[in-house]
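Note that one protein chain of the assembly has been removed; the remaining protein chains are unaltered in position.
Letters are used for the chains, namely A, B and C, taken in the order the chains are written, and counting of residues starts over at 1 for each.
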Amino acid sequence: MSDKPRKFKGGVHPEDSKALSASKPVQTAPLLGKYTVIVHQNIGAPPEIVVKKGDLVKKGQLLAKATGFVSVPLHAPTSGTVTAIEKCPGPACVSVPAIEITADGQDEWGSPFEPIADWQNADPAVLKQRVVDAGIVGMGGAGFPSHVKLSPTKPVDTLILNGAECEPYLTADHRLMLEQTEDVLLGAAILARILGLETAVIGVEANKPDAISKLNAFASNYNVTVQTLAVNYPQGAEKQLIYALTGREVPIGGLPMDVGCVVQNVASAVAVADAVIKGHPSIERITTVTGEPVVNPGNWRFRIGTPISKAIELAGGVKVQPAKLLLGGPMMGFAQNSLDVTVMKNTSGILLIPVEQVSQYTSEPCIRCGRCVEACPMDILPATISQAVENERFDWAEQLNVAACIECGSCSYVCPSHRPLNQHFKRAKAEILAAKRKQQKK
Amino acid sequence: MMLIITAVLFTAGLGALLALIIGATARAFAVETDSRIETVTEMLPGVNCGGCGYAGCADFAKAIVEGRTLPVQCPVSTSVHTARIAEYLGITAGEKEKVIAVVRCGGSCAVTVRSPYNGVSDCRSAVLVAGGAKGCDFGCVGFASCARACPFDAIEMRDGLAVVHPELCIGCGKCVDTCPKNLIVLTPAAVDVHVYCNSPEKGAVKTKVCKTACIACRKCVKAADNETQMTVNGFLVADNYSNPPISDLVEKAKCPTKALRLASKHAAGAYEGVSK
Amino acid sequence: MSESETTVVQMPDATKLVVSNSPHIRGGETISKIMVQVFIALMPAAIAAVWFFGLAALEVMVLCVMGCMAVEVLWNKAAKKPSGSWKDGSAALTGLLLAMNLSSGAPWWICILGSLLAIVLGKQLFGGLGYNPFNPALVARVALLIGFPQLMTSWIAPQPGNWLACDALTGATPLAATGKELASISDLFYGNVGGCLGETSALALLLGGAFLLFRRIIKWQIPASFIATVAIITGLAHHVNPELTPPALYHVLAGGLMIGAFFMATDMVTSPMTANGALIFGVGCGVITSVIRVWGGYPEGVSFSILFMNALTPLIDRYTIGKPFGYIRIKKETAQ
Partner (left out) sequence: MTSNLLAITVGAILVNNFVLSKILGICPFLGVSKKLSTALGMSGAVIFVMALSSMVTAFIYNYVLSQSFTIGGVVIKLAFLKILVFIVVIAALVQVVEIILQKFSPPLYQALGIFLPLITTNCAVLGAAELSVKAGYSVIESTIFGTCSAIGFALALILFSSLRERLDLAKVPAPFQGTAIALITAGILAMVFMGFSGLV
């Protein structure tokens, strides 16, 4: 592979604003008195709660067990008592079931998994079972169960580690690659073994030169190649990443394995390494708390169930009232209206956005400038689809391949008319799905 | 004279020739149609509201003629009209109870917690973002999708709440599918008293975000003429529409949150600013 | 530790947090910024027009710009629409483009009537900015051309540097000229010829066009294919029969081709959105322009051709939708 940064078609170049927190080493958040662990943290079926109110739990003990293939178990972030099982604000501003654990302060491990020190000679099936048991999900944002991707039904020849972190502001993966370089590479090697591959490739955007050089220094020990990616949003989107690294196009509605690829986030790789080598389930993650209004932006290692109000407190609170609070990055993150939401396995960032940065959607008419068409990494026509949706012509939107949209938001980002394009696509997809369900019922 | 005869003969000959061609084509490409469908379509109101369950008035007419449904299923036509159709086809018009739509939520902006929302002004789009930005996850989000869908302008948006005017609603049900929170139900038109709440949450959770939520205090259940007139489902009380309560229940029950309302008075704005 | 206990940590007020769909940040582009940049790109041509035709040219431009903005404001008042739309600069730009399509000898009422036609007939009747299928300035120009053929085809001969050049020294537009009256190529390039304000200096228009291309406001496909097509067809026609029409370079530099290709055909609202569509659009404009110029009754065909292609734009858009990323493989698989 050449050293030239790899890229894909389309995309946008937002101000990356990563300097706020890129140089801040990861700090471990202090133990809290109470954690509220949201039960459903993955894409797929929610796990089934196996504890009840009043139960004593140890750190890492199973709280909820997986209920099917596309489902992951949930573990206690610390030792203590289950004090409530009820609804709490969820990441989509809708209340969701959660388990409240009042910590006993001992932070005592229960019986963690048996460490598998000799992973090089371990049976791949055993390693994969460990990934299942540890409850690891895609920690880049989607929260897709990792073991599902590790069970391809089609031949796979390439394992890709996603270290692009193309979202502005976020630096969690950057710090992780810098500070836990060997863990990342070890995770990659274990994942490769599970898939029966010799090598893995890790893609990192060119705006993280320190991480790239550090990865390069150790990569050969683990049979991993480091590939520089052009700085272009959405470089970290699965399909765009695969195209940039291999030139293969994942079909619409298809999966990476359809083109022989498996993509895992770098944080998930570290979680895999922890689960295998140390026997720890997935109960913590690195999250960036940042944004211009934040007093001390930085990166913290939070346990799942940490309320974001505590996270913001750790970062010193805010200088001014922010206009928005987001979970995730500014391009694809979710706006929150409560500070009681808690950190989940896929919370890559807690972002506070000042008023002047916020995109105000005004729905001025489309002037057909075509900027969205140029920016779209999926080569669809955002402007036309949005007009179709505005007129509730969802069949037309379907013809225009709205299904291909990855909701990266590039179109809305460049639109001079400030049209809520991305929301239109979400609506179209929801309506098309609803119509299909209705038809199936008939 | 000769000229006239020749002209007549020529034209007649040409006409006969063309008639032959048309006749042949008609025979070759014959399509059977039932002229009654067209007649019935013309007798229907033609608003294509879909309230009958068919794609439009023409589709409904076809179903009537083919005996798959009865004229009375048209929610817009009066009994005089349906009787006329029945008479034309020599069938019975059938019987149907008149229904009207009820939006089971009383949470206007004045009495609920809402976040500032910036985006597409449409209920089904809004719920995709932060569940509609309303404190209550089950209440009316107030972006008027149902009001826009109503072919009879029977739904009014009042302070962020959809309110059905019973006297305008004909029960076509077009609004039902537009509500992302499934708040709209078709209820017997004779019933005037309804519980304007659809949240199954605990009372304490509800009252935190809405001042007019049903807190399942059961006052109405006890005040009703008999216990089965109201049904209790967890933390939510609702009418038992197969044995509905009569209108004076609202007076008798003294609902502490005014979730129990008369549809007619609700439409007239009698409960606005309650428990403020 | 003691310090953190004394200082109060300010927390965000959750009730004031706005919820909206992603993305939550946006690039700085706005409609008015685009309009202002096109306006700037027209400045060299405007200055050239004043240089060659004097203050009368300035008067026409001011009248049209003010006229269009005034009509926009009045229409919004009458139609009870939000009144702020004149601020986005689109009306002013339409006005300037209209002025570029008029002769410096145009009377004041032509400017006002043109503004009225452009804003009301060309734009607002269709629902305002973004919805008009035809280029508003060209609708006005063509309507005036058909309504007042005499006025619209009498040109003032250029008098470089003479600020008060307003007395009608009637000259012919170079495209109507035949045989020995042909202007020299350098006159055409610098703009020392009669015609509309925006038809004179190819140099000034090229400067503006280069600016627009550099700022990525317009797609290169439209001007490139438009000009190339005209050059090829007129070149062939001249080659076959030199008596019929002047050579290709003359056609490229003369008349409204430059302003049409860079400023009129590239109007975003009325041209295709996709790159392939833009190519087809440009070629179509070129073909019709050449046909009208070489064989038609009007000396100039740029406005007609652009309007014709405007009418074709919905069809072009419909049939140039490309295949999305990852589409080919689906087809292959279903074929198997």
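Following the convention adopted for this analysis, contacts are C-beta pairs under 8 Å (C-beta built on N, C-alpha and C of every residue); 3 or more make two chains touch, one makes a residue touch a chain.
Model, not experiment: these values are computed from the prediction.
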**Request:** For the chain that is not shown, enumerate the shown chains it touches in the whole assembly.
**Result:** A, B, C
**Item:** Which of A:T246, A:N265 or A:Q387 contacts the chain that the document leaves out
**Value:** A:Q387
**Message:** Among C:M11, C:I40 or C:A311, exactly one should touch the missing chain; which is it?
**Reply:** C:A311
**Residue among C:V38, C:L188, C:V230 or C:I292 that touches the chain left out of view** = C:I292
**Prompt:** Of C:T94, C:Q124, C:T200 or C:T320, which residue touches the hidden chain?
**Reply:** C:Q124
**Asked** Where does chain A touch the missing chain, residue by residue?
**Response** 365, 387, 390-391
**Asked** So which bits of chain B touch the chain we can't see?
**Response** 2-3, 6-7, 10-11, 14-15, 18-19, 21-22, 25-26, 29-31
**Prompt:** Of the residues in chain C, which ones touch the absent chain?
**Reply:** 79, 121, 124-128, 131, 133-134, 139, 142-143, 146, 288, 291-292, 295-298, 301, 303-305, 307-308, 311-312, 314-315, 318
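Basically, only the chains that are shown with their structure count from here on.
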**Request:** Mind checking the centre-to-centre distance between chain B and chain C? Centres are C-alpha means, answer in whole Å.
**Result:** 50
**Asked** With chain centres defined as C-alpha means, what is the inter-centre distance between chain A and chain C in Å?
**Response** 46
**Prompt:** Where in chain C do residues touch two or more other chains at once?
**Reply:** 15-21
**Request:** Could you list which residues of chain B touch at least two other chains?
**Result:** 115, 118-120, 128-130, 133
**Complete:** Touching chain C in the complex, chain B uses residues 113, 115-120, 128-130, 133
**Fill in**
The residues of chain C that touch chain A in their complex are 9-27, 29-31, 33-34, 127-131, 219, 268-271, 273-274, 317, 321-330, 333
**Item:** For the chain A and chain B complex, residues of the former touching the latter
**Value:** 87, 92-95, 334-337, 360-361, 363, 420, 423-424, 426-427, 430-431
